[in-house]
Each structure stands twice: as C-alpha cells, then as structure tokens.
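Omission of a single protein chain aside, the complex is shown with its protein chains in their original locations.
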Amino acid sequence: MKGPLFNSAVVLAGIYVFLKFILPLFTAPLPASLIFLYLALTFSALMIFYTMSGESLESFMGPVQRFLTGEGQTGVANIARVLVFIVFPLLVGWQTYTKLAPSDDPPPESRTIHPAPPGEFVGLANPYPKNNQTIQEGKGIYASNCSPCHGENFDGKGIAAVGFNPPPANFADSGTIAQLQESYLFWRIKKGGVGLPIEGMPWKSAMPRWENELSDEKIWKVIIGEFDGAHQSPRTWEEEE
Amino acid sequence: MSEVAVLQLMGLCVVGTGILILLFLKAVFVRVLGFVIIMLGIFTLIALGVPQMASLPPAVETFDIASVKTPDDLASIGQKIFFSKGQCALCHSIGPSESARCPELAGIGAKLAPEFIYESLTQPQAYVYLDFRHDGLPEEYPARMPHINKNPIALSEQEIYSVIAFLQKMSGEPISIKVEDVLNIDVGEMKVASLVGHGGN
Partner (left out) sequence: MKNHDTLKLQSWLPKVKASSLSGWSVFLAFLLLPAFVWAQDAATLAMQVEYRDVPGIGSRNLIWIVAQQHLLLAGFVLGVPIFAWICEIVGWKTNEPRYDKLAKEFTKLLTSAYATTALFGGILLFLLIGLYPKLMAYLSDIFFPSFIAYSILFLLETATLYLYWYGWDVMQGKKKVFHLFLGFLLNLFALGIMMIPNSWATFQASPVVVTDGTAIERAWAAMQNPTWWPVNIHRFIANIVLGGFICGAYAGVRYLQAVTKEERERYDWMGYVGNFIGVFGMLPLPFAGYWLMREVYQYNQQMGITLMGGFLAWLFILQAMLIGVLFLGANYYFWMGITYRVPGVAESYKKPILAMLIVLMVSLAVWMTPHSLVASLQEARQMGGTHHPLLGVFGVMSAKMTVANLMILVTFISFLMYWRAGKQETAAWAKIAKAVMGALLVIAGLAVIVLGVWGYFVPAIIRINYFSVAQVLIVLFIMVTFTPLTALLMKSAKTTTEMIWGQMPVRAGYTLVSNAVMVILLMSLMGYARSSSRVHWHIYGVMRDTSEYAYSPALGYAAAFMSLNTFVFCMIVAFIFWVATMGDKATQGTEHGQPEDSPVKIPGGVAPAIAGGSPREGQTFVNPVPMNKNEDT
C-alpha cells in the first residue's frame, strides 16, 4: 500500500498543514482560494511525477484502481470500499449544499485596487520640482490632511485607520505608490473613493475627494511629500538624472 | 438562473460528455475530441470561477445645442472634444508629461490669444514650434500637428471654438469666446449635436 500513493498523500497533507496552520503563525492567514490553488498545483505536480514512467504509474494508480474495482478485496478493505462509495456522494452533496445555502456572509470580493484612471488624468506630470521646500510643504499638507488615516509613518496605520475596510493604503509597501505614476496619485487624491470606476468598487473606499479642499498645487506637493516620506519613488518612463 | 450559472451548467455538461466519451468509446479520434472538450470545459469553468466583471462604457453624454447657455458649458464640451474626437491628447498633455510627443498645453489659454490658437489649429505650419527642452540645437517634435479642421479629424468651427474655450478655462483665463457667436456659426446642420460621444444621437 505504501509507496507513491502514500507519499503523495503525505505531501499534500503536509503542504495543507503548512499553509493553513504553520504559516499563519508568522503572518496573516491565507485566504481559502489561495490554499486551494497551491494544493491544486501540488496535486498536478504529483500526477506529473508519478505518471512519468510505466512502473511509477502502476504503483500510483494500481492500488486506487484495485481498491475501487474491488479486485481481490476482502474483509476490512471491502467494507472500506463500500463506505467510500456511500460517503463520497454524501460529501459532494454536502459541499454543494454549503456552497448554495444562504448565508449572512457577503460574497468573496475581488476589488481591483488600482483600476485604470480616466483619460483626462493620463500623462500628467508633476509641475513642481522635488526639492527641500516642496517636500516640506507636501509633508505639512500630509500631516494635516492625510496622516490621520494613512499614518504619520506613511504606513497606513493612522489613528483613524481602524475600522476601515479596505484599510488606508500603506505607502511604505513596495506594491502601492511605488508601482504608480504621480498622475495616478493625483487622480486618486483629487477624485477620492467615489471617483473610482466600477471595478474599484467606489462604494467601498472611504477616501475623500479632495478637489474641494485642496488646490491642484497642494495635491501635487503632497504627492512629492508622500513619496519622500515613504522612501519610494514614482514609476516613470524616463530616468532621473 | 444567472448567466454565470447557465454557463457553468453548460461547462459541466461539456466536461461530463467528454468523460463519458473517454469511458465508453474506443475510436481514437472521438476520444481525442473528448479529451479536448474536457480541457476546454475545465478552462471555462475556471474562468467562471474567478471574479466576474464586465467593463461597462461610461455613459454617452448627449449634448443639446440649446442647452449651451454659458461659456462654461462650451468649455466642458471642449474638454470632451480635447480628449476624444479632437485627438489632442494623443500628443499633447496638460502639464508636463514624459510620454507627450508635443508641447504641453498647461496655461496655453492664458499665454496665447484665441485668434492665435485658432490659427495654430487650422494652419499648424504657419508658425512651427520647436523643442528646446534639451541641450544643443532645438529639434522638431516627433509628431507633426495636423490641420484640425480637415480630414481625418475635421473639427467644425463650433467644435474648434469649444476647444479654445476649454483651453482658456483650464488656464484660469476668463473665456473670451462668446456663446452667441459660436451658436450663430452657420454649419448647415447640427454638427455639434453629434460631436460629443461620437454620434450619440
């Protein structure tokens, strides 16, 4: 019975335990969709490996086949086989039921965090130079307007950030403003959450639209301050001298 | 049933058919077909499993010529033309830009008289701008300005004045284009009505 089949089961179980229980000890838990993806990949890897040659295929599929067809099975094995035939459809049924049963949970969301900006905002560049003065001005505006949510350390952990879903962006993360051009930030600050297109789920974001409070000049400067404070640089198509 | 559910059902049926073929049929070609439809069915099911999102076009804004009352109305039409039919934004940006192929237009409405802008749009070679934003001799910009009032862009007079109004407004300049003048331009037909959103009549 032992051999490839047993090994595969151990590998799959091991990876599941690692992703589900061990990894969350060090970081946030993984969503179920991701765990499923990784397990599916592991499973295909095992299939590929054990079907590489005739012998390994036999030792992998043979026991399964013999078990299912009942070939030469007696006693406990036979009872187990009948049990599997009874339990498996029930499992599928239960799975289907839980999938379709009404529940209070909102459906899994997949909000596009950085949707495409409208045409009017594409290709704008910051008209203000990056120097000590603009950085200080920008940081000043940031401190009075943005830091309550986005945090004094530009890490999205301001005192007012708690409770927002989605949480305020963490600028220090290399996956946020470092991936974006300055014109993109200009759009997001100016038009706020309600200015997002539908895939960005404008009803979810709590970002205010700042166009009424801040002039364009201030928005451009706060962008300079933000990038400097978060130790990131904007995406550009030309190298800085 | 939702459209997704219908498609999922179809995908499952296809995969099921494929499995039945592989289980019971012997002919090689049919079996290969069964194999292919299983793969295609699974692909479709996976694609149905990821978040479904259609991209809806923004609403087409229709424009009634009678609704133009103020110069600001004119400028807002001009803005739309600037970013669509006029194709201005293919080369020009408002504010400095790395990808712009031609001079940027921030503040242009304050720097230039409307007559001069009009001439630049309709006779672009009358006065040629060169690119000085680098060391050495000035160079021509990579794209040449087309005649805006001729094919293929072919803006009407009214449309050109709307764009000029937009350029002035954007530069913080009072709009000197007069609404009555624009409305009185004889174009034979109501071209303006069809310009915004491209014939959304």
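Chains: A and B, in written order; residue numbering restarts at 1 for each.
The rule is short, and it goes like this: a contact is a pair of C-beta atoms (placed from the backbone, for glycine too) under 8 Å apart; a residue touches a chain by one contact, two chains touch by 3 or more.
Computed from a predicted model, the values in this text were never measured in an experiment.
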item	value
Which displayed chains the hidden chain touches across the whole complex	A, B
Residue in contact with the excluded chain [from A:P127, A:P166, A:G193 or A:P208]	A:P166
Selected residue (touches chain absent from view) among A:T42, A:S59 or A:N153	A:T42
Contacts of chain A with the absent chain, listed as residue ranges	23, 26-34, 37-38, 41-42, 44-45, 48-49, 51-54, 57, 105-106, 108-119, 122-123, 165-167, 173-175, 178-179, 181, 183-184, 197, 199, 233-240
Residue ranges of chain B at the interface with the undisplayed chain	3-4, 7-8, 10-11, 26, 28-29, 31-32, 35-37, 39-41, 43-44, 46-58, 60, 83-85, 87, 89-91, 99, 143-147, 150-152, 197-200
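Rule of thumb we're sticking to: only the chains that are shown with their structure count from here on.
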item	value
Chain B residues within the chain A interface of the complex	50-51, 53, 55-56, 79, 83, 89, 93-100, 106
Residues of chain A touching chain B in the complex	108-110, 112, 119-120, 122-127, 183, 198-199, 236-238
